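Only one protein chain is missing; all other protein chains are in place.
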Amino acid sequence: MSAPVRVAQLSCGPEHSGVQKEIYDAAAAVNAEMFFPDVTLNDIREAYGSFGLEARSADLQLAIARAKALVEGRVEADAVFIATCFRCAEAAIVRNELRRYIHEQSDLPVVSYSFTERTTSGTLLTRMEALTTIARRRALLAREVQEGLTMGVDSGSSTTKAIVMRDNAIIGTGWAPTTNVIGSAEEVIAAACSEAGISRDDLDAIGTTGYGRFLVGEKIGADLVQEELTVNSKGAVYLAGRQRGEATVIDIGGMDNKAISVQDGIPGTFTMGGICAGASGRFLEMTAKRLGVDITELGPLAMKGFSKEVPMNSYCIVFGTQSLVNALAAGSSAEDVAAAACHSVAEQVFEQQLQEVDIKEPVIMVGGTSLIEGLVHEMGELLQTKVIVPPHSQYIGAVGSALLASGFIRGDLG
Amino acid sequence: MAKVFIYPATSLILSDMVERWGHSPLGAALAIRERIQTPGLDSPPLQMTADDPKKGLKYAAVEVPSGVRGRMALFGPMIDEADAAIIVNDADLAFGCMGCARTNELVKYRIRSRGIPVLDLLYPRCDEDGVAFVAAIKAFLDGLSGGEA
Partner (left out) sequence: MKEYVPAYAGTVTKYVFVESPDVTPQQLAIRAYEVSEGVMIKETCFGLQITGTEAEVARVIAEIRKMDPSRIFVKDRGFPPGDPRRCRANLGGARPGYYGHEFETGLLRYISYGLDRCAREGAAAPPPETCPPARRLDVRRLQQIIEAEER
C-alpha cells in the first residue's frame, strides 16, 4: 500500500461536535491521515494580523495561521481539508476565504465542509476520496486520450450508465434506472457491449464510479473504482474539448449536486451538496410527473414558459411541490410551471453551492439533468454566461471512468 | 470551599490562584476528564459524541452551531453549579474549548445572569498590574465562604 496522503486539517468545532472521529475514519478509509500544521503562538499573532481578516474566535485565528504556514511552505501537506460548524457566519467567512486563499496561492487541493453533529464519515468519504485522488493520482488524472478498449460504469442514485470506448471514441452506450444496483449495472453493461459489438472478455480495462462503485466494481472486477468528483471533472472537460485551462463543472444529480472548479482537468476546489431535494434532479422528475409529461419533455416545455410568472424557490421538495400545485390550481400554464421549476433548482444550486467555488468559464453542465434545456437556460441566466452541454453529457461518469481506466491497461498506474 | 468557575476555562493562572487559596476551580479540564474517564463509544480526541451538542440544547437552541452547543455541554453544568466566577475579559488567545467566540459570549452571559459573585479582570501587563491582579483575586476568594481566612 502506498504512503498515506497527508491531509492538513484547518477547523473550528469538530472536536466539540463529536465529528472529529468521523473525519479520522473517512481519511483512514482512503488511506489518508489528518494532521494539524504546527505553528507557534507568534505565528498565530503574526498571521492573523497579516492575513487581515478579523475573526474573533481563536480557533479560526489558528486556522488562518495554519493556512499561511501551508501556503508559505513552512509546513508540507498533500491536501487541505477545511471544516467548520454549519450555521456559523463567522466560520463560514473564514472557511471560504481560506479555501480561496489556498486555491489561489498554492497547488494544494482543498475542500471545505460545514458539519453538524449528524455528519458521518460516510458523508465525508466521497470528498475525502476525491481529495486524496487528486493528491495521489495526478499522473492518472493527467490522461487526455482514451486508449485501447475500455468500459466505464456509473452506478448513480437514480440511473446507471455504461460506456464502451475504443481508441478515443464512444462505441457503445447503456442506460437504465437504478433499481437493483448489480442488476441495473449488468443490464447497461450488456447493452453497451452489444451496441459496441464486443464481448466483455474483449475489454482491456474497466472503471466504475457513482454511489454503487464499490459494489459494482467488486462484482465486475474493475481496475479503477473512483468517486464521481474527479471522474466527472475529467469526463466533462474531455467531452467538451476543454482539457487545458480553467473550467467549472456543474452536475445536478438525482441525490446530490456537484460544483467543481477545474484546472487542466483536475479539480481544484469542489462542493458536493444535497441536504434538500428541492435543489436536485428529483424535483424536476416530480414536476414532470405532476405535469403529466415525460422527463425528456420537461426541458422543451420549460423553454416555452416564463419562470417569473410562477413564484417557486424552495430548497425543500415538499414546499416546492406545494408551490407547483398552488400555481397549477391558480391557473398557471404547464410551460410557466416547468420553467419555474427549472429556475427554482438552478437558483438553489446557485445560492447554496456555486458561492463556494470560484466560477471560471467555460461552465460545463453534465449529468442527466443537463439534457433538460430549460434548466441549462436558467443556470446560464443566473451565471450570465453560455453554459456548455457536451455530447453524451448524461454519460459523464461512465465516459470519465472509461477514459481513466485506459491508464490501467499496462498496469503501470495505481 | 467554594466552587469557582474560571474564564477562560482553560486558564493556568486562574486555576492555580483558586486552588492555591483553598477553593475548587471549575474549568474545562474537569469536564474533559469526566468524558475521558467514562466508558462508552470511542470518539477521539475528547470523547465527545453527537450527544454532547444535543445536551447543549439546554443552553442554546437547535439553530446554534453544533460546536457552540457541544462546548456548552462542557461549560453549562459547571456554570450552573458554580458559587462564584472569575472572568478575565481580554482572554483573546485561548483555544480549543475556549476557541469559539460565540460560545464565550454565551458563557459570560450565563455566568452573569446567574447572579453569583463575579470578579472581572484584565490580564496583567506589568509588575504593578500583577500585584493588583493577584490582590484582587485573593480578596475576592477570601470573601467567599469556606475559603482561606
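To keep things simple, chains are lettered A and B as they appear, and every chain counts its residues starting from 1.
Here is the rule we use: contacts are C-beta pairs under 8 Å (C-beta built on N, C-alpha and C of every residue); 3 or more make two chains touch, one makes a residue touch a chain.
Small disclaimer: the values here were computed from a predicted structure and weren't measured.
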Revision key, fill the gap. Of A:Arg66, A:Arg166 or A:His377, the residue touching the omitted chain is A:Arg66
Review point. Which of these touches the unseen chain: B:Ser11, B:Ser66 or B:Thr103?
Key: B:Ser11
Review point. Out of B:Val4, B:Ile32 or B:Ala84, which is the one that touches the chain we can't see?
Key: B:Ile32
**Study point:** Interface with the undisplayed chain - residues on chain B
**Key:** 8, 10-13, 15-16, 19-20, 25, 27-33, 35-47, 89, 93-99, 119-127, 129-136, 138-139
Review point. Given the full complex, what residues of chain A touch the hidden partner chain?
Key: 8, 35-41, 44, 58-59, 62, 66, 75
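By our rule, only the chains that are shown with their structure count from here on.
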Review point. Per the centroid of Cα atoms for each chain, what is the distance between chain A and chain B, given in Å?
Key: 42
Point to revise | Residues of chain A defined as touching chain B within the complex | key: 12-21, 24, 41, 44-45, 55-60, 62, 84-88, 90-91, 115-118
Point to revise | Complex interface listing, chain B residues touching chain A | key: 42-46, 48-54, 63-71, 74, 92-102
